[in-house]
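A protein chain is absent from this complex, but the other protein chains hold their places.
First chain written, first letter: the chains are A and B, and each begins at residue 1.
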Amino acid sequence: MAELPDPNPLAILEALLFVSEAPVTLERFAEVLEGCSKGEITKLLADWQERCRQEDRGVLPIEVAGGYRLVTKPELAPWVQRFRGTKAAKLSKAAMETLAIIAYKQPITKPEIEAIRGVMTDGVLKTLVERDLIRILGRKPEVGRPILYGTSRAFLEYFGFKDLSELPTLKEIEALAPNVAEKEASQSEVEVDDTSNAK
Amino acid sequence: MAELPDPNPLAILEALLFVSEAPVTLERFAEVLEGCSKGEITKLLADWQERCRQEDRGVLPIEVAGGYRLVTKPELAPWVQRFRGTKAAKLSKAAMETLAIIAYKQPITKPEIEAIRGVMTDGVLKTLVERDLIRILGRKPEVGRPILYGTSRAFLEYFGFKDLSELPTLKEIEALAPNVAEKEASQSEVEVDDTSNAK
Partner (left out) sequence: MSYRVQLEMFEGPLDLLLYLIQVNEIDIYDIPIAKITEEYLGCLARMQELDLEVAGEFLVIAATLIHIKSKMLLPAEESEGAEAPEEDPRKELVERLLEYRRFKEASMTLEHLESHQQLHFNRPADPGSPVADGPLEVSLSELIRAFSAVMERAMKAAVFEITPETINVGERMVAVLDRLATENPLPFIALFDGARTRSLLIATFLGLLELLRRGLVRARQSDPDGEITVYRTMEAAEGNDGRAA
């Protein structure tokens, strides 16, 4: 890759900061941009910062503890917040697991869910009820009369099922669940004589 | 917040795309940038895309999976890879074959896929579900009610398609209906167009 004509170092800096999860140090930049000294990189970053302050730019590099990172401009915060407020929500891992257990083991009580998950589930059940993914089916006639949970109509609609029988069965899940290493072909070689062609 | 003097809409677009994890639709942009029509936003994005092609820019907005997202420029890939130290995992041939069949024949069941491939497909379906490239669409109303598979939004993102109509046409279908192959040139991805023509 060193033979190719190098792109503009500024473009590289922008790409690296864009894909980075943590602040990037000058040392790290210098490692990747072979041939650029740390001084040169500092200069590039300062120029770039200046250009990003122009009014039609939304993001700029800032120096933070341990390096540089890209941030949205502070004056754009209201729009970013409005945007984030309407962003699609993901269920937490705990909520996802609880929902899965209820889907497959309903009707089920909280203690039963917790026995499977091995942890407490209070907040999660509330979230799922609020999200209208599960519903209360009734109470189990045993000590404490625990609430029985099941999935809601909204749950079916959300996943596009007509009824619960459309959920993949445990057996089908077993076939789909990603834990067994795939790879069916064998590695051995076979020699094929091409002499049959000569006939 | 409406009382403040509005920043440049381009700056807002950049900030929104920067903080977004998934492609952003024109509808969402229009929601957040009150007062901007979808047409105006499309125009802004096109202009911006043009400016991002300048050599000192590292990222650019592309149209994918029904929305827009920011990505690093392809020519910078060697530096990004060096920076990240990892290469993206490619799909196996078996997975790719299965995915192609699902993409073109969806909704399709496992037995139907296996009839075309001539081999079992369990392990591969697992991989594709795990990578979220396919999704379960429901069940086929026939004996055994087998699961129907289709492609997901992640599939579109993975291959850089705006929507399913961008799938390269199959050779035979192309020969029958030549006008299907004539599609608008993709504005975002020169190399995507190249490959679909390069057969």
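The rule we apply is simple: contacts are C-beta pairs under 8 Å (C-beta built on N, C-alpha and C of every residue); 3 or more make two chains touch, one makes a residue touch a chain.
Not measured: the values here are computed from a predicted model.
**Q** Touching the absent chain in the whole complex: find that residue among A:V64, A:M120 or A:I173.
**A** Touching the chain that is not displayed is residue A:I173.
**Q** Taking the full complex into account, what residues of subunit B touch the chain not shown?
**A** 18-19, 21, 62, 69-74, 77, 80, 84, 88, 90-91, 93-94, 96-97, 99-101, 103-104, 116-120, 129-130, 132, 134-136, 152, 158-160, 168, 170-172, 189, 191-192, 195-196, 198-199
**Q** What is the set of subunit A residues that contact the non-displayed chain in the whole complex?
**A** These residues touch the chain not displayed: 15, 18-21, 84-93, 96-97, 99-101, 103-107, 115-118, 131, 133, 135-142, 145, 148, 150, 158-159, 163-165, 167-171, 173, 176-179, 184-197, 199.
By definition in this document, only the chains that are shown with their structure count from here on.
**Q** Where the CA atoms of subunit A average out and where those of subunit B average out, how many Å apart are those spots?
**A** So the centroids are 17 Å from each other.
**Q** Could you pull out which subunit A residues touch subunit B in their complex?
**A** Per the stated touch rule, the residues are 1, 4, 7-8, 10-20, 28, 32-33, 55-59, 70, 72-73, 75-76, 78-80, 82-84, 86-88, 160-162, 165-166, 168, 172, 175-178, 180, 182-184.
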